[in-house]
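So, subunit A:
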Amino acid sequence: MENNILLDVKGLKTYFHTFKGVVKAVDDVSFTLKEGEILGIVGESGSGKSVTSFSILKLVEDPGVVEAEQILFDGRDLSRASEKDMIKIRGKDISMVFQDPMTSLNPLYTIQRQMEEVLILHEPQMNAAQRKARCLELLSAVGIPNPQERLKEYPNQFSGGMRQRVIIAIALATNPRLLIADEPTTALDVTIQEQILELMRKLVKEHNTALILITHDLAVVSQMVDRINVMYCGKLVETGSTEDIVSFNAHPYTEGLLNSIPKLYEDRDRLDYIPGMVPNMFELPEGCYFAPRCRYCQEICRHQQPAMREVGPGHLAACHFPLKKKDDGNRDAAVSPAAVRTEEGK
Partner candidate 1 sequence: MLKYIVKRFVQMIVVLFVVSILVFMLTNFIGDPVDMLVPENATVEQVESARARLGLNKPLPVQYGIFLKDVLHGNFGKSYTYGKPAMGLIMERMPATLELVAIAALLVLFIAIPLGVYAGAYPKRRSSRIIMSGSILGISLPSFWVGMMMIYIFAVMLRALPASGRGNTVNVLGVNLSVFAPGGLRFLILPAVTLALTNVATTLRLTRSGIMENMRQDYIKFARAKGVSSRSLLFGHALKNALIPVITIFGMDLGNMIAFTTITETIFAWPGMGKLLIDAINKSDRPIIVAYLMTAACMFVVLNFVVDLLYTLVDPRIELR
Partner candidate 2 sequence: GGGTTGTTTAAGTGGTNGAQADAGASQDSASGKDSLVIAMASDILSMDPYKYDEGPTNQVMLHIYEAMLMQDADMKFQPCLAESWETSDDGLTWTFHLREGVKFHDGEEMDSADVLASIKTAMNPDSPSAFSGYTSTFSKVEAPDAHTVTITTDTPNPLMLFHVAQIYVLKQENVEGKTEEEISDVVVGTGRYKFVEQVKEDHLDLTANEDYWGEVPEIKNVRFRPITNEATRTATMLTGEVDFTIDISVRDIDRLDGTDGISVLRQQGLREIYLNLDSREDSPLFPGQKNPMSDPKVRQAMYLAIDEDTIIKNIMNGCAFEMNSIIPENYVGYTPVEREKYDPEKAKQLLAEAGYPDGFEVTLDASNDRYMNDEQIAQAVAGFLEKVGIKVNLNLMPKSNFFTYIKPAENKSMLLQTGWADASGDGLSLLHDMLRTYDRESGQGTVNRGHYSNAEVDALISEAFNEFDDARRGELVAKAEKIARDDYAYIPLHFEQDTYAIKDTLNYTPRMNKYVLAWEFSYK
């Protein structure tokens, strides 16, 4: 199947102009997405993953300002689209699963109303009975028992995971062309998670939907997605196919991230983590933002921001000294040439 490019984001910058200074929540991020493709976005908390998706939907509010060279969606530049056009696109062509299930549902309306709303808006041909049937179908699909009764309840009567599933159901309701799922399974147990992921895969397959999956769960990412974007402090630091990132990651941050995952078969007292802290968004370091925490950091890293460059076919990383992993996939055994260089430098 020849897949077209559905989304082409170029030079996306979302800045929050607060009293204390400008928060560059998303800083010059570019990526593309084909129809039927699944893109994973991973990254430190606060690195701008959610803001990136809000920016695509133009949902960033004061004091945030979105600037982009272009956000081409299906040939249309969303960055220049009017609010009126966006209303038609949101929920219909692009839908989004919000990160926080607890606050994303209006506490004062029943689940049914909130689900039907999106159908009323985007599937006007449906009558009330059809809408209800669709709601029931969706709720069952996301694994909520007894949907008939549940429809009449209010969000506060749902458990966290159930709310999250309702949000997913709402986002799936219209079979969008692009689905942005912002940590859609954090509150779900693994069986449901599996079910949900399967649902999304099905959507992608059947409707050729493109999916952006934002998640912390690298296991999920590695099973689901075609490509991965790694973000750090509002910047894209690495992008490549799933295999590239998981096995041949070139950015030290990605490496740190992968090392932090607790192992299912291994008993350890302590987990590895990336030492240090995310820098203050108001006083970002001059050079590479990751430099202060990087074990391979060198002088140049402190002064000069690395640009994205290709480390493999379709595999880009923003690092002065990208890691080179051996092809055997045994990451632990990898001896980083960069690390060696560091020692030499001293």
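The rule is short, and it goes like this: a residue touches a chain if its C-beta (ideal position, glycine included) is under 8 Å from a C-beta of that chain, and two chains touch if they have at least 3 such contacts; residues count from 1.
Selection criteria: all candidates are chains of the complex that A comes from, given by their letters.
It should be emphasised that the depicted structure is a prediction, and the values quoted were computed from it without experimental measurement.
*Asks:* Which numbered candidate, 1 or 2, lies in contact with subunit A within the complex?
*Replies:* In this complex, among candidates 1 or 2, subunit A touches 1.
*Asks:* Which part of subunit A faces candidate 1 closely enough to touch in the complex?
*Replies:* Per the stated touch rule, the residues are 54, 57, 59, 61, 83, 87-92, 95-96, 98, 100, 103-109, 117-118, 121-122, 154, 156, 167, 170.
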